[in-house]
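Complex shown without one protein chain; remaining protein chains in place.
As written, the chains take the letters A, B and C, and residue 1 is the first residue of each chain.
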Amino acid sequence: MQVGLSGPLRAAANGEASIHIEAETIRELLNRLLERYPAMKQHMEIGIAVSIDGAIYRDNWTTKIPEGADVYLLPRIAGG
Amino acid sequence: MRYESPTTAKAAVDLLSKEKGKAYVLAGGTDLLVRLRMDMIEPDLMVDIKNIPAMNDIKKTPNGGFKIGAAVSGAKLGANKAISKAWPGVVEATNLIGSDQIQGRCTMVGNLCNASPAADSVPAMIAAGAKANIVGKKRRTVPVEDIVTGPGKTALAKGELIEAITLPKKAPKSGDAYLRFIPRTEMDIAVVGAAVSLTLKKGVVEKARVALGAVAATPLLVKEAADAIIGTSLDDEALEALGAACSAACKPIDDKRGTVEYRVKVAGVLAQRAAKIAYERAGGK
Amino acid sequence: MQHDQSYTGQDFKVVGSRPKRPDGIDKVTGRARYGADMSAPGQLVALMLRSPHAHARIVKIDTSKAEKLAGVKAVLTAADLPDLTNGNAGDYATLENCMARDRALYDGHAVAAVAAIDKSTAKKALKLIKVTYEKLDHVTDVDEALKQGAPQIQPACDGNLGGRYEFGHGDCEAGLKEADVVIEKSFKTGQTHQGYIEPHACLATVGPDGSGELWVTTQGHFTYRNVCATLLGMDIAKLKVTSSEIGGGFGGKTHVWIEPVALALARKANRPVKMVMSREEVFKASGPTCASSMDVKIGAKKDGTITSAFIECRYSDGAFPGIWGMLGGMTAWACYDLKNCQSVGVDVLVNRPKVAAYRAPSAPMMAFGVESTLDMLAKELDMDPVQLRLKNVAREGTQSSYGPVYGPIGIEPTLEAVRDHPHMKAKLGPNQGRGMACGFWFNIGGQTCSDLNIGVDGTVNLTVGTIDVGGARASLSLIAAEELGISYDDVKTTIGDTNSLGHNDTTEGSRGTFSSGMATIFAAREAIEVMKSRAAQMWDIPIEAVSWENGHAVATGAEHGNLPPLSLKEIAAESPTTGGPIAGHHEVTADGSGVSFASHIVDVEVDPETGRTQVLRYTVVQDAGKAIHPDYVEGQFQGGAAQGIGWALNEEYIYGEDGCLQNPGFLDYRIPVCSDLPFIDTKILEIPNPNHPYGIRGVGETSIVPPLAAIGNAVSNAAGVRMDQVPMSPPRILKALEQA
Partner (left out) sequence: MAGVHVSTTVNGDPVEYVCPADESLLDVLRDRLGLTGAKEGCGTGDCGACSITLDGQLVCSCLVLGAEAEGKKITTVEGMADGENLHPLQRQFIDNAALQCGICTPGFLVAGKALLDRNPDPSVEEIRYALAGNLCRCTGYDKIVRAVQAAAKDLQKQKK
């Protein structure tokens, strides 16, 4: 599947805006990503979130990624 | 700190004059207790004057004016119909001080003795020609414009306190008004204040006094501004001259509440607006 | 067990009604207990000594005289706290902000603390602490701080750059070439404070065995527990944190400020310690939001199609780096469907207090720049501003400016509602003008758990771990009642302490009702399963033959269908003999929160001679997903709008040349008073969030996003001047009028 990367994460992926990764869950996605781009570690430590079909997941790494889903990696957000 | 609550003016004077440390007069406390709370003052003695009966009274003077005791709150002043009718500008100015809660405590004399250049009631009192009745070793009476000598400084000597404010008898065909500028609708300190008191003769301004607040180190009585409208029927030209004279008299500072430029401009605007209200109140058309 | 979180589209019986809140009587009688309302036997009073300098090296702190003063039980400096200089960066910053070690980084930065038998003794002790400072150069302005040679605030950073984050897609340069019109403008916003009326307050106890208790006003008692225990080297399970009623937070009570110090003093003195901030301390040393400075450039075709949208916004994070630029960057263009867009958020360090979240943090600034510039574009194109926005509006399937493709969203419906609102057609008088603007916020979910216990009389205790900041207990009671099929009055919702529930994230990011609502629904469903099995026992039929309808167990199938249904009350009454107490429990990471959008309309009148702006009429239109208790949804819309109005017109941190804050009080930090505001009309739209069983989106934050620009646009229409700086204070407007 294609995974979109938001601005700050692109630098860690050699400037790619979108990358191809096979993964069934968010955890798998993140692990694969880290294997391929060790520089992602720093972003993951600050906090990362995954958007699947527009819904943002900040914590639940067991979430399954449906086939054909629109997947996007974002920095982790907070609020007031 | 000691707290004393004398029941006569003489006892208050004695306490204040005998105290070796720092002594303060407590009336409404709406400025003094803020300073206490913010650790800006460390009093040795606080003399509460609210239990002195005469200081809680509003009385008509023999010549038709009013004597307002130093402990009379803004709320009490506002409830007095006779003064509100005679000197609406003074009453409105006093009632602009703070919220209803503050009005329950604050006093004109306190507003004056706190000696802030931005005090609301002071320009109105000055325009009205009010006088301060001082008790101390001797009694003396001083025009209100001579009380404040600088920010936080007054002409009162140690052991002196103001017992009451005297407002003169309202002349026929006269009116007064006070306006202030604040960014909100309530609860702010004046960025500029302007008071006008005038007397008409056949629609022409015969006498006038104009006072400004928050535009200099002390409230200002601006003679040039009064001169600009005396002899006129407050036409556009006179208002223009009034605004210009007020702006010219300003010696403001830049601070968190406003800029020099802003205060100079708005002083003129407010004086014009206040003059129109006073003129109308005096029966002018 | 993974529950299906998707939207059920059900018809609601009690959800959507407006019952009385459960904490109402306590709060109107003065009985409700807030942070400063708790006392303990033998308690000490603690006060903080704070730096009078914007930036200074702490050469020496001599506490010996203070320690000798009768009645002083503990004196504390950074030397008494763990040195986290080389540890986790976040923990270091948090503790360093609570108590400066080597340098005071802003006016009001804590440098020492005392605990004494009463306030006046503590005050005297503070005066006896002698701190030797070496003053350093300071910088408080966000743009100045980025200049070469500006005093550096954190040695680990590159100058004062805390971080730079870019978002967007397409090619803005190429987009500009397609444009018929290009608008370019720079803007600034002042630093504002959440302005909650209750100052930070806590009561701390720690024994020599390392066990402690903390009573505190907070948006997240579990988070406070974890942070305080981590900073002080305590075991998390041994620190019990109880949240008081909270007197407003708006993001400002998501971080610790005095609590670790109070706990450390209590440990040192082995006595309960009460610590309450003064209002001056709240302004100087809690966590306001950022000041900002930004540059916007928008290109569009004659028909209004935006071909290029660029914004860079620099945020002042205070003395420690944060994520505020990043958050702002993500929100900038979120309302629109754009081929080419870029947003850059920059975090900048200055000698001001460490910034905390404030309601939709960082979004209002970006919206001020974006929505003001769009208004300028509409004027340039001679196009209706609502039409311009509708022309470019984001919809389901649009790729958002921060990356993901949107699901069902509500920006277009809010704009249509604004277009059709009678407010848009109302007549205006002289010197009056109307403005509108849009806003976006993410909303978040997070870790949550709820406990639901059914008493023998069939009444229900719901215990949740998310703080109720604005009426959530009423909403959660409604949800439990809805799910169980019982009356609202039969549910009592309580906020549990940290010993009574598993971890709950802080009430922030508009997550309270979204996430605890979700946990409550599933806890109730678990209890229903238990009740079905009890009913099966009572009837002596298989559980498969029992279903749950309208608060009753119903026997199904031909052979059992004639059994009269059993009510929840009847099942509860039998619970002692059918297996004991009936309960449901659920823990969840409530992800999948729905993004929310709002469009606001405002009328103002500007006095051309004084520059003063009066708000005459205000309308909020916002998508709530589903309004559980509409009163409190409206309350969130109104409160956010009022805060935005304050920000737009008068609120601002004012720093002097000396780098010290000049207005740390409600007298000169001017939040709107009652007579400043009109009634604030609201229109709730309900576009369900597909990732919540009831369709809930967060509602708490978005309403503060549009007001700055909406008012700026209204001022522009009323007075003919475009304000590029908030607050749009009278001196600024008068100056703009004179220059026009």
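Heads up, the rule we're going with is that a contact is a pair of C-beta atoms (placed from the backbone, for glycine too) under 8 Å apart; a residue touches a chain by one contact, two chains touch by 3 or more.
Quantities reported herein were computed from a predicted structural model and do not represent experimental measurements.
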Q) Looking at the whole complex, which visible chains does the left-out chain touch? A) B, C
(Q) One chain is left out of this view; which of C:A70, C:A156 or C:C674 touches it in the full complex? (A) C:C674
**Q.** Identified contact with the non-displayed chain, of C:Y7, C:Y196 or C:F442
**A.** C:Y196
Q. Which residue from C:G247, C:P321, C:P364 or C:G551 sits in contact with the chain not drawn here?
A. C:G247
**Q.** Footprint left on subunit B by the chain that the document does not show
**A.** 1-3, 5, 26, 29-30, 33-34, 36-38, 43, 46, 48, 50, 73, 75, 98-102, 104-105, 185-187
Q | Hidden partner interface residues of subunit C, rising order | A | 18, 20-21, 23-25, 27-34, 36-37, 39, 119-120, 194-199, 245-250, 276, 278-279, 469-471, 631-632, 634-635, 638-639, 641-643, 665-667, 671-675, 677, 679-680
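Following the convention adopted for this analysis, only the chains that are shown with their structure count from here on.
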Q: Quick one: report the Å distance separating subunit B from subunit C, using the average Cα coordinate of each chain.
A: 44
**Q.** Whole-Å gap separating subunit A and subunit B, where each centre is the average of the chain's CA atoms
**A.** 67
Q | Sites on subunit C at which at least two other chains make contact | A | none
**Q.** Partner subunit B, residues of subunit C touching it in the complex
**A.** 123, 280, 609-612, 614, 649-650, 654, 662-663, 666-668, 670, 672-673, 675-676, 729-731, 734-735
**Q.** subunit C-touching residues of subunit A, taken from the complex the two chains share
**A.** 4-8, 17, 46-47, 51, 53-60, 62-63, 70, 72-75, 77-80
(Q) Which stretch or stretches of subunit B touch subunit C in the complex? (A) 38-39, 181, 183-189, 191, 255-259, 261-262, 265-266, 269-270
